[in-house]
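Complex shown without one protein chain; remaining protein chains in place.
Now for chain A:
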Amino acid sequence: MTPEGSLLAAEGLCKTYGATPALDGVEFSVHPGEVVAVMGPSGSGKSTLLHCLAGIVRPDAGTVRYGPHELTALSDARRSALRRTDFGFVFQFGQLVPELTGLENVALPLRLNGTRRKEAERQAREWLERLEVDGAAAQRPGEISGGQGQRIAVARALVTGPRVIFADEPTGALDSLNGERVLGLLTGAARDTNAAVVLVTHEARVAAYSDREIVVRDGTVKDILAGLR
C-alpha cells in the first residue's frame, strides 16, 4: 500500500542480474519536496533502486507508483516522456552529450519535448545564469571543469521543472568545495519548487543535505536513520 501523500513509492521491488540479487523486496517512498538520501556500500543495490524508481530499469517483481500511475506498467515511450517532463537526472559524470555545447545540453530535454529552439535556449540560458555557469554556455563538456559540468547537469535536470530529481553520486567526481556548491544548488532548487530528490550517495557529508536517509544493504532497505530534519 502506498504511503499516504507520497509522490513516488515502491513496494516489494526485486531485481536480479544473472544469479546475483540486486534488490530483494525493497519498500520505498518519497514525498513532494522531500530530499531522501539512499546510502549503502558499493554493490549494495542503491543505484539499481534509483534506476527502478526512475523507470530506467524494469524490476523483476514489485511495483513503482508515481502518483496514481504504476510506472512499471508504462510503455518505454511513456517512461521516456516522463523522463522528459517530470523527472530530472544528475549523475556522477554528468552524462552530458559531448557533441553539444553547455547551452544545447541544457536545452536538450526541452527540445525533445517539442519546445522551439529559441524558447528552449532562452530558458536554458536562464538556468545557466542562475547556476552561475553561463560562462560555459558555448563550450563543450570536454572543454570545461568537472564542477562546471555538474552544474550544467543540474541545470539540465531542473530546466523542465521536474517533480522528482534523481541524483546518483552527483558529487562523486568533484572536490569538496565544488561538491558542496552543487549539492546546495540542487537541494535548494528542489525545495524551492517542491520537487522530490532521490539522492544516491555513500558519503555521510552528502547525506547531510537530505531530509531523510535510508540504507540499502544486500538488496534490502535495512534502516531509516532519520526523519525530517
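As a convention for this text, a contact is a pair of C-beta atoms (placed from the backbone, for glycine too) under 8 Å apart; a residue touches a chain by one contact, two chains touch by 3 or more; residues count from 1.
Criterion: contacts and distances are computed from a predicted model.
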Chain left out of the displayed complex - its UniProt protein name, from "FtsX-like permease family protein", "ABC transmembrane type-1 domain-containing protein", "Sarcosine oxidase subunit beta family protein" or "Dehydrogenase": "FtsX-like permease family protein"
Selected from A:A189, A:A207 or A:V221 as touching the chain missing from the view: A:A189
Which of A:T115, A:Q148, A:T171 or A:S210 contacts the chain that the document leaves out: A:T115
Interface residues of chain A (partner: the chain not displayed): 7, 32-33, 51, 56-57, 66-69, 74, 76-78, 80-87, 89, 91, 93, 95-100, 108-115, 119-120, 123, 126-127, 130, 156, 158-161, 163, 185, 188-189, 192-195
